[in-house]
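Written out below as structure tokens is the structure these notes cover.
The complex appears here without one of its protein chains, the remainder shown in place.
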Amino acid sequence: MEQPAVNDQSRVKPKTERTMAKPHVMEEWVGRVFTTLCIVVLVVTIAAIVYFVASRGLATFITNGVSLSGLLSGLKWDPEGEIPLYGALPFIFGSFSTSLLAAVIAAPLGCCAAVFMTQIMPGLGKRVLQPVIELLAGIPSVVFGFVGLSIVVPFLRSVFPGQGIGIAAGSIVLSFMILPTITTIATDALSNLPRGLKEGSFALGATRWQTIYRLVIPTTLPALLTGVVLGMSRAFGEALAVQMVIGNAPHIPHSLFESASTLTSVITLDMGNTVMGSAHNNALWSLALILLAMTFVFVFVVRFLERRNNR
Amino acid sequence: MQATGMSANNLSVFYGEKEAIKSVSLEFAPREVTALIGPSGCGKSTFLRSLNRMNDTIGGVRTKGEIWIDGENINDPGVDVVLLRQKIGMVWQRPNPFHKSIYENIAFGPRYHGIRKKKQLDAIVEECLRKSALWEETKDRLHSSALALSGGQQQRLCIARSIAVQPKVILMDEPASALDPVSTAKVEELIAELKKDFSIIIVTHNMHQAARVSDKTAFFYMGKVVEYDKTDKIFTNPSEKATDDYISGRFG
């Protein structure tokens, strides 16, 4: 090592330096190990979920010899029949149609609420609408199911032909449940808009509405879509509220007001009544695997939209 | 308590690819106040923060070169940063007392370093508050929140807090820039007083302040030390033109 030119006393070790105890080394170690263990538990949990659901779900195809395309496109679900049939298309259809319809209902409502809170009356929005949305997010799904059963279904029955149960009832209940998700994300996106953007548009003589639909909405579109996809993802995985109002008939309905089923509703109803390891049971796990796969799809769509948004 | 000097030898600091400090060598004598001056973004704060490896806490900062104190190179991989930081106190631009009582703010460090007896802690608290000229103002409310103090008092409390763990060097990053003139004067008085026991390195924007409080001054520009000399010399007869331009207000 090169010696310094000047007489530098900072390089001389003082003789009286006492050797310090090092309790902190142990302490750091404990902290690091504890937090790392926690994160490991988290990672192992998700790996275990994917592994176990996949291992049971794939048993249908491996041990019971059902073909994947047969499961995905079969129209008839009769696992206890003389010749068991595992056509899950009615459930897949039910899940997609209810969550899509729910998003179609909730998206405009959520965006309106967001525009109200950020562009039209921020004061009133913060004091009234925002707490309302937060409360809505806190209502348990079984309560939504109960309300659906006692208000939405009778209402639909009196207005439209049929029993009132079905995809329409399911979508309406779900749209309530996902409204907070969509609204919150849309509100965040709209309030993060740079101030100058809007003022520039006003300065050009545009009205507020022109500014909103020509400038604000297009700029924040990816973020708004993120909210809608997250909402759909929640609707897709929701089990009890839908199961309570949809009717649970295992076929593709001819109208929105006819009894139908979703992936989650059939799992909820049948899982308790089948024997672990039986072909029927394995088929239900395959449905759960589809749910799981869709979760990943939704997460990646959201990630993709977020990346678009950040650019 | 024994004050020691510090020295930096060929110290470079990188933010990602950008070299913020370019091979700086400086030596700080014990019981002296050294001021680091220079225009914004010249690297003086970065340099100061590398002296107690505070830059480690921000991601993406890389340090090269040596910093010596008590015969140890701080940048040695084997150095125990926790023990090291006890030797080097620090005071920030904005007062940042802990969200605890006045007493706890000061007792927190010593207690961690092994002083558990209440009597001893009481004595340390009183001594540090006296040294930082806060005792008279706070002795009746030691157990109320430190956040209730005024900005100037908070800053003096932060200084008291840092001397409670008996450092050898105190780093100050523009300690008076967020304070009113009266509080600033008090902090400057305090620095003059503390110099008897500690080596002090102070970053400041205020050249009058540098002239008032420091014994030596280093002028930083674009990540390099342009000139390092006795403060008198720097402010009356600098040898570099850039220094002269800066202190006479022609840029920066």
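Each chain gets a letter, A and B, in the order it is written, and its residues are counted from 1.
By our rule, a contact is a pair of C-beta atoms (placed from the backbone, for glycine too) under 8 Å apart; a residue touches a chain by one contact, two chains touch by 3 or more.
Operating definition for what follows: contacts and distances are computed from a predicted model.
Of the names listed as "Phosphate transport system permease protein PstA", "NADP oxidoreductase", "Anti-sigma factor antagonist" or "Menaquinol:cytochrome c reductase iron-sulfur subunit", the one that matches the UniProt record for the absent chain is "Phosphate transport system permease protein PstA".
Although one chain is omitted from the display, it touches the following shown chains in the full assembly: A, B. Residue-wise, the contact with the chain that is not shown comes from A:Glu28, picked out of A:Glu28, A:Glu80 or A:Glu199. Of the listed residues B:Leu11, B:Val24, B:Met54 or B:Val226, the one in contact with the hidden chain in the full complex is B:Met54.
Against the chain not shown here, chain A presents residues 24, 27-28, 30-32, 34-39, 41-43, 45-46, 48-49, 52-53, 56, 108-109, 112-113, 115-117, 120-121, 125, 128-129, 132-136, 138-143, 145-147, 149-151, 176, 179, 206-210, 212-213, 230, 233-234, 236-240, 243-244, 264, 267-268, 271-272, 276, 285, 288, 291-292, 295-296, 298-299, 303.
Take chain B: the residues that touch the chain left off the picture are 52, 54, 57, 59-60, 82-90, 92, 94, 96, 98-100, 108-109, 112-113, 144-145, 147-148, 158, 161-162, 164-165.
One rule holds for everything that comes next: only the chains that are shown with their structure count from here on.
Centroids of chain A and chain B (each the mean of its C-alpha atoms) stand 50 Å apart.
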